[in-house]
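Working notes for the structure below.
The complex appears here without one of its protein chains, the remainder shown in place.
Moving on, here comes chain A:
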Amino acid sequence: MAVTVSIPTILRTHTGGEKSVEASGKTVLELIDDIEAKHGGLKARLVKDEKLHRFVNVYVNDEDVRFSGGLEAEVKDGDTVTILPAVAGGAR
C-alpha cells in the first residue's frame, strides 16, 4: 500500500511526465523525500527553509495541509495527496 500523489503539469518534468506517482511515508515531508529519492528536483520546488512554499498548495484528500500541520501533516495508506501551484499574482 502507498499514497498516490498527484503532480501538477509544471512539476511533471521531475516525474518523467507522470501525472501521479506512488510514494510512501507517514507525513507529507516523508512523501516528498520519498519522491525526491526516486526523481530528483521536486523537493526544491515545494519546500523552502524547511517549510512548504507559500505559493504551492498541498492537499491530503480534501484538506489543505496549511491548516493541518504543513509538512508534518499525517498521511495514511490509501490517501490521495494533490499538489497544486497557487494561481496568484499582483499588480506590482
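Simple rule for what comes next: a residue touches a chain if its C-beta (ideal position, glycine included) is under 8 Å from a C-beta of that chain, and two chains touch if they have at least 3 such contacts; residues count from 1.
The definition used in the following text is that contacts and distances are computed from a predicted model.
Candidate names were "Oligopeptide transport system permease protein OppB", "Acetoin utilization protein AcuB", "CysO-cysteine peptidase" or "Nickel ABC transporter substrate-binding protein", and the UniProt protein name of the unshown chain is "CysO-cysteine peptidase". Not every partner is drawn; the one left out touches chain A at residues 8-10, 55, 57, 59, 62, 64, 66, 82, 84-92.
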